[in-house]
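Complex shown without one protein chain; remaining protein chains in place.
Right after this comes subunit A.
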Amino acid sequence: MTNTTRRSERSQPTGPPPQEAPSPSESGQRWRVVSARGARRADVLSRVRTGTALAAGRLATSASRSLRLGSGGIIGGRVALALQPDLLTRLVVDKRIVVITGTNGKTTTTHMVAQALRAGGASVSNATGANMLDGHVAALMAEPRAPYAALEVDELHLAQLTDRFQPSVILLLNLSRDQLDRVGEIRSVEASLRRALRQAPGARVVANADDPNIVSVAADHPHVTWVSGGCRWKHDALNCPRCGAFLGELDEAWECVCGLRRPNADWKVDVGGLTAPDGTSERLSLPLPGQVNRVNATFALAATTALDIPRTEALDHIRRLRDASGRYEHTSMAGHDVRLLLAKNPASWLEMLDLVAENDRPLILVVNSRQADGHDVSWLWDIEFERLVGRNVVVTGERALDLAVRLRYAEVKCEIATNVQRALHSVTIGSSADSVEIIANYTAFRDLFAKRQQH
């Protein structure tokens, strides 16, 4: 399978060039199509422009890094894109690209895919979470000759990507409520993803067979590999995403009156391990905890298998992963051993509460409500915090008070701290010699991770 650049196939438009809608990317980048007249001259200029754009982008990246403004990923991509709007389609030529999207597990799975791809050759990835066009360009720029790339893509941006090129593999992990005031409701995300797949008929799609929203996205695609690892959060899949009919508690073989039904899984994974499409089984013990990561790893293996990379080698690489951009990382803060966990919506909180239920360590819960988190924190009431009754809990973050009120109604005692440092020195935590679990939502986690890296 090769990646074809759709834009270059359209170099002879018959009418006036279509006006493309402005990209909603955070960079505010506008895209345009080169007109037919003077196309050849434009092409030469464009190649020169690509070289200049890459050089300028790299310069911006290293400047940003040396000024300690950050990893430089997004700014480098943004600068390069401003100089050569068509850069992405040029960077993906001759590369086999796996794109990863879904509400939860994108970054971790992208890390796993990038690791697993290394069993087949060099790979690049944007596993830092810079998951829009500028982040993709930055990742691809870093090592233009790598034969493989693993790209994490924001759910609403997959259609933008498949409008520009055909990925080799598309991973569709799951879809549930998240940042409703930014992303909108699930139905619109589902429709956008379905449109994205229609634009990529040549890709191999690896999709979650247990998530009806994902089944609806992928069911009509000609090349789907289905993965089954269970569905913990069911509240966004009680009704058919296509017709609204009640599906109920999902079991092995749900089928809607409209015809949408659970497909047979090609890959299955549970606590015992995984079963591959060829019927072989394998224990799946990973440094990363929980069923959630067994599922992520199975998706990564399904992707690399589609690219003919031997499973054993791919799995060896995945097993080397001990954290994913700080997620699940064990570290030391204020004299405590802490584990950093990311939870940003009801589905991922459910997974993380499952993980911390395996011990009785004290907990620090951190919730912010910036733009990247969503300003609305009503979703805190979708989470069964009642499970934390009897635990030592400290809450902090911009929305510590919302958390405290939620916990009050759940009859979970908690202490409120002004920040994570203070939380680590609080009465609840300070006297304890135990390890501490920190569960933080998106920007809260990002800030913690950035602080960690400065040490």
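The working rule: a residue touches a chain if its C-beta (ideal position, glycine included) is under 8 Å from a C-beta of that chain, and two chains touch if they have at least 3 such contacts; residues count from 1.
To be clear about the criterion, contacts and distances are computed from a predicted model.
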Chain not displayed: protein name in its UniProt record ("Monooxygenase", "Lipid II isoglutaminyl synthase (glutamine-hydrolyzing) subunit GatD", "Glutathione transport system permease protein GsiD" or "Amino acid ABC transporter membrane protein 2, PAAT family"): "Lipid II isoglutaminyl synthase (glutamine-hydrolyzing) subunit GatD"
Options A:185, A:252, A:360 or A:434, residue touching the unrepresented chain: A:185
Among A:121, A:144, A:201 or A:244, the residue in touch with the chain that has been omitted: A:244
Residues from subunit A at the interface with the omitted partner, ascending: 177, 180-181, 185-187, 235, 238-239, 244, 246, 248, 375-382, 401-402, 404-406, 408-411, 416
